[in-house]
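Then we have subunit A:
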Amino acid sequence: MSASMAGTRGSEFAMQNGPDPALPLLEVRGISKSFGAVRALQEVDFTLRAGEIHALLGENGAGKSTLIKVVTGVFPRDAGIVRIGGEEIAPRSAKAAVAAGIATVYQEVNLLPNLSVAQNLFLDRQPMRFGIVREGEMRRRAKALLAEFGLDIDVAAPLGHYSVAIQHVTAIARAVDLSARVLILDEPTASLDRHEVEILFGIMRQLAKRGIGIVFVSHFLDQVYEISDRITVLRNGRLVGEREKASLPRIELIRMMLGRELAETTNARAATSEYEAREVCASFENYGKAGYVVPFDLELRHGEVVGLAGLLGSGRTETARLVFGAERADGGKASVEGASVRLQSPRDGVRHGFGYCPEERKTDGIVAELTVRENIVLALQAKRGLHRPLRRREQDEIARRYVKMLDIRPPDPERPVGLLSGGNQQKVLLARWLATSPRLLVLDEPTRGIDVGAHAEIIRLIRELCDDGLSLLVISSELDEIVTYSDRVVVLRDRAHVEELAGEAVDVGNILAAIAADGAGVAHEERA
Partner candidate 1 sequence: MTALLPRRGLAQILALIVILAVDRVVSPQFFDLRLQDGRLFGSLIDVLNRGTPVALLSLGMVLVIATRGIDLSVGAVMAIAGAIAASLADTHSLAVVLAAALGAGLICGLWNGFLVAVLGMQPIVATLILMVAGRGIAQLITEGRIVTFSSPDLVWLGNGAILGVPVPVAIALGMLILTGAVVRGSALGLLIEATGGNARASELAGVGTRAMILSVYVWCGVCAALAGVIAAADIMGADANNAGLWLELDAILAVVIGGTSLFGGRFSLVLAVLGALIIQTMNTGILLSGYPPEFNLLVKAVVVLTVLLLQSPKLTGFAGIAARLRRTKA
Partner candidate 2 sequence: AELTIGFSQIGSESGWRAAETSVSKQEASKRKVNLKIADAQQKQENQIKAIRSFIAQNVDAIFLAPVVSTGWDSVLKEAREAKIPVVLLDRDIDPSGKELYLTAVTSDSVHEGEVAGDWLAKTVGAKACNIVELQGTVGASVATNRKKGFDTAIAKHANLKVVRSQTGDFTRAKGKEVMESFIKAEGGGKNICAVYAHNDDMMVGAIQAMKEAGLKPGKDILTVSIDAVPDIFKAMVAGEANATVELTPNMAGPALDAVAAFKSKGTVPPKWIQTESKLYTAADDPQKIYDSKKGLGY
């Protein structure tokens, strides 16, 4: 009762005196939402003030994205109220939410790959004259808008031609440009590299200064501490608490999120001498494809983790796809356990005991409408062939084992995987390949969108697998992370392997130096 009174008064006040940073801009009270038996949100409260950057945190599946979708009317809510500037709103579609002053970058949306970048930015609000879209004007504005984000691309080209990172920046630019009162960003930085994150943060700060309230969801705690003013934590669909950032130590935050302490990860990198003695699992000589990746040499040993580092578009994913067999090489030699092999298709890769978790989980990874169990056994079944079907009991067994081992939530193997939160989908993918007992596992951004708890677990798992003799090739944009688990790091630039660091040389500084070394640097060396 009193809250609603305060809200009404607040809005009058705001009307007269402009935004007051102390008053709630967006107020969410007692929101509940169930999907069948799953209670995704229970009586959640959330308050956003004008001009603040407010982090919304929680484990995978805690209900962050659901809260956002309920607030913006994408999902109908079961109970609760939402007020903006003191006025109650009940948007029934994303369009209505925008009209009410809330602009959102959803976690999975991505925009429309078949439309041009400019159309994506201005869809449904194109500049018009006489009922006709002013294409030139729209492009000009699109270019100007993206320039703010440090992006200079052909805005007339279809969005799908660009990398995930560029697509994500476009989505953010669109939301920012809607000039709403509230901006909600659900994991906007998951696929951005440092440079782009900095640009985004700069823009967020500017917007906040203008009195816009920003909700920021992320699993990168460093970023959370860097940018946010206050933090709200959800766990299992319930509100755990809301704190000022300054008064919340990291340990405490993690305890709020997980409901327990985080086990310390140990950096168990093997000594150089030790891993050099190990047997080679797979090796590639002068392996490459014209217009795709410059031919490279790569040796992957049993029981070691090789990290691939580089900027966006440097050719890491391409290397991974060649190694796995998802792309055909047009030259060079591949061998497994010393025997020369042909890798023409993913099936070849699977046959030779390879596994590959692609970075684009939704389009290349999960089969959304199949269950968790079916997704987990898929690769194993494909490997065994048609005539040796896994019995239902075996499937249940396998699914249960990995759901438990990777702590997939909710722990229901019969749930369509598309209904899981992003992080849990990632774990299902990992389980799919672990179930095949591979000798080589290629992981492209395995921790993207994964919460701190699971993040630590996955890194622990990577080390464990490695100790079991598995060979791992891991791509990650998190250099700290790469350094934590890699025995060796290959650095890429412009679709070529430019540097290989091993043993003690594996550290963030060296990697950055290798990434940054450009033509000038090379020239300098040559002169020396």
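How were these candidates chosen? In short, all candidates are chains of the complex that A comes from, given by their letters.
Going forward, a contact is a pair of C-beta atoms (placed from the backbone, for glycine too) under 8 Å apart; a residue touches a chain by one contact, two chains touch by 3 or more; residues count from 1.
Keep in mind it's a predicted model, so treat the numbers as computed, not measured.
*Asks:* Given that all of 1 or 2 sit in the same complex as subunit A, name the one that actually touches it.
*Replies:* Of the listed options 1 or 2, subunit A touches just 1.
*Asks:* Once bound in the complex, which stretches of subunit A touch candidate 1?
*Replies:* Answer in residue numbers: 92, 326, 345-347, 349-351, 356, 358, 363-370, 374, 377-379, 381-390, 392, 432.
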